[in-house]
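One protein chain omitted, others in place.
What follows is chain A.
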Amino acid sequence: MRRNLVRALTGVAVAAALIGTAACAPSDKSGDNGDGKSCTYKIAMMGPITGDNAGLGKPILQAVQLAVEKHNSAHADKCVTLEQADDKGDSSVAPGLAQGLVANASVLGVVGPAFSGPTSATGSIFEGGKLPIISASATRPDLSTKGWTTFHRSLGNDASQGPAVGKFIKESLKASKVFVIDDTSDYGTGLSEESKKALGSAVVGYEQIQPKQTDFSAVVAKVKTAAPDVVFFAGYYAEGGPLAKQIKGTGIKTTFVGPDGIKDQGFITGAADAAEGSIVTCPCIPAEKATGTFAADYKARFKEDAGTYAAEAFDAANVFLDGITSGVTDRAKMLDFVNKYDKDGVSKHIKFDAHGEIAADQIVIWTYDVKGGQIIAREPIK
């Protein structure tokens, strides 16, 4: 009897372990390929589908899925399969996945990698395989100047976000004392450098936190001593939520400002009441401002509003899909097609310069308010 109980419980534990490992195993499941028949070509989505910051990967994945499904219903003869590469937002996981994609000759384009760290770690692998990539969210400035001809991104980078943040904090928020914190990631350090340059003498303090850190007492003590008007945190929501909460806990009056990395509901669930009144900046347009029926289509398909970078990812996927529609059959032709692309997307006009960047006049940095537990569009920074 007792032995049976133990056996049953062991079974439960084993099942739990299997569910756990299934969730963290590199996912190479194929997405919807129309009516189930196998398609000749694939495009891939690479980003965090599981892991600490999976919330930021989900809208990107779903937007790409939406684009592929639309393409497949319109061009059944040139159908495309979506390949999911789950890098967890982790630079050490990404290279292996990138090699897998490069080795798979039917993959003609990659939407991603989503985060700057993994992009930095895989750029040369994609370059070696001549596999064109369009990231819808990696914003570290120097990604486009490493000589990778295959690299493109469908949004502005932190060389525009950083100065815009500085301008916004100084002019709109009228802050004279700013404390800058970053998370030591490729993305966070790039952004904090750019914003510190723009803020100049307004920076009264600078600290770095560690990914996965939960207790920020030492940083909070410094913030308290500096008593800034604004705390700008360059990092992701997993750390941003608790950091905002602990800063608010000291009772000092300061406005918490963070970038696209905290623009996720996870920031609000993590910071709870302390999130209220925070401001988020992002080189992404609010979904409801995207042109055409994108926001409505997305909501109809996934029963939720399009999240951060969904519109940008939809545009990136459509560049590759348009290429396949127009008869592209290999990577060299795809790269050529992407470089010559010149068409309106739902987020902006998509045309890449020689470095794979969007034209400066197309880039708009938006600000968002955290109000009533929601992230609500505030205004573009002009």
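The definition used in the following text is that contacts are C-beta pairs under 8 Å (C-beta built on N, C-alpha and C of every residue); 3 or more make two chains touch, one makes a residue touch a chain; residues count from 1.
The criterion applied here is as follows: contacts and distances are computed from a predicted model.
Student: Which listed name, "Cytochrome c oxidase subunit 3 family protein", "Branched-chain amino acid ABC transporter permease", "Ethanolamine ammonia-lyase small subunit" or "DNA ligase (ATP)", is the one UniProt assigns to the chain that has been left out?
Tutor: UniProt lists the chain that is not shown as "Branched-chain amino acid ABC transporter permease".
Student: Any idea which of A:K130, A:K222 or A:H355 touches the chain not displayed?
Tutor: A:K222
Student: One chain isn't shown here. Among A:T50, A:Q99, A:T325 or A:N339, which residue touches it?
Tutor: A:T50
Student: Which chain A residues would touch the chain omitted from the figure, given the whole complex?
Tutor: 6, 9-10, 12-13, 16-17, 19-21, 23-24, 50-52, 54-55, 184, 207-210, 212-222, 224-225, 237-238, 241-242, 245-246, 249, 251, 265-266, 268-275, 373
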